[in-house]
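Selected chains only, in their assembly positions.
Chain IDs A, B and C follow the sequence of writing; residue 1 opens each chain.
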Amino acid sequence: MRLAKVRGTVVSTVKDDSLMGIKLLLIQLISDSGDLQEDCEVAVDMVGAGIGEWVLVSRGSAARQQQRHNQKPIDAAIVAIIDTVSLDTGLLYDKREDFR
Amino acid sequence: MRLAKVRGTVVSTVKDDSLMGIKLLLIQLISDSGDLQEDCEVAVDMVGAGIGEWVLVSRGSAARQQQRHNQKPIDAAIVAIIDTVSLDTGLLYDKREDFR
Amino acid sequence: MRLAKVRGTVVSTVKDDSLMGIKLLLIQLISDSGDLQEDCEVAVDMVGAGIGEWVLVSRGSAARQQQRHNQKPIDAAIVAIIDTVSLDTGLLYDKREDFR
């Protein structure tokens, strides 16, 4: 899985029927120093994530393991909202710092 | 999934039988600043996308989730046409701006 | 899928039994400007592609969708020979130009 930051939302009217009612979020991957990387991806939100939060993103067939997403053409999903990331060199991220 | 722009079409006569009648579009991935990236890919169109439109591309086995594409040797599909992409810093893309 | 150019052939005597009789071609991926990229890959030929031709390559489990390749340890296949690639800015490739 990858650490990512929720950057925005993606809206689409014309889409595969199975994607109706799914929340699509724009995310940016995070490097080991906590910086945002250039590539952005779009992931299905499974946990009610909000803009600015750090999340865990699963890609590939992992995104279709939940029964209700089983046969949808999706390849990335937000599967957790991060509380803290602790490195051997100290705390990389603490949600309470970001959102107080 | 990735944001991408439809750049062109790919025509092939000699191909795997299961690919007959499938529309193949050339797409280019889009970065977080809205720029086109160097790599281009070819994706099966599932939603009637047109040249110049921003679309959502699913890759890997996700591209074969639709029943009629189930056993085809494809690894990328256009699954949605994008209306808007909204970032925390403002609107990154609005289809009505591009196509009016 | 990716656009690629067939660059050569790979011969192997000691290999997984299931790979007997399979034609392995060396391919190089093609960028949006039509240039060859540095990485080379090896793909199973499903369509009778020849050296120098532009082809369409499917990767991952997509390469095993044909019944006769179903349980082989392969992760890339040439699934089509390209006739033309048309961009919004003009023709990127025309097989008749290359092979006349």
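As a convention for this text, a contact is a pair of C-beta atoms (placed from the backbone, for glycine too) under 8 Å apart; a residue touches a chain by one contact, two chains touch by 3 or more.
All of these numbers come straight from a predicted model, not from anything done at the bench.
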If 3 of the identical subunits are displayed, how many subunits does the entire complex have according to this structure file? 5
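The definition used in the following text is that only the chains that are shown with their structure count from here on.
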So how do the chains connect up here, line, ring, star, complete, or something else (other)? line
For the sequence-identical pair chain A and chain B, what is the superposition rotation angle on Cα atoms, to the nearest 5 degrees? 70
Where chain A and chain B are represented by their mean Cα positions, the distance between them in whole Å: 20
Using mean CA coordinates as chain centres, what's the chain A-chain C distance in Å? 33
Chain B: positions in contact with at least two other chains: 60-61, 63
Complex contact set, residues of chain C against chain B: 1-3, 29-32, 37, 46-48, 56, 58-63, 65-66, 77, 79-88, 92
So, in the complex, the side of chain B touching chain C is made of residues 7-16, 18-19, 24, 26, 28, 36, 38-43, 51-52, 60-61, 63-64, 71-76
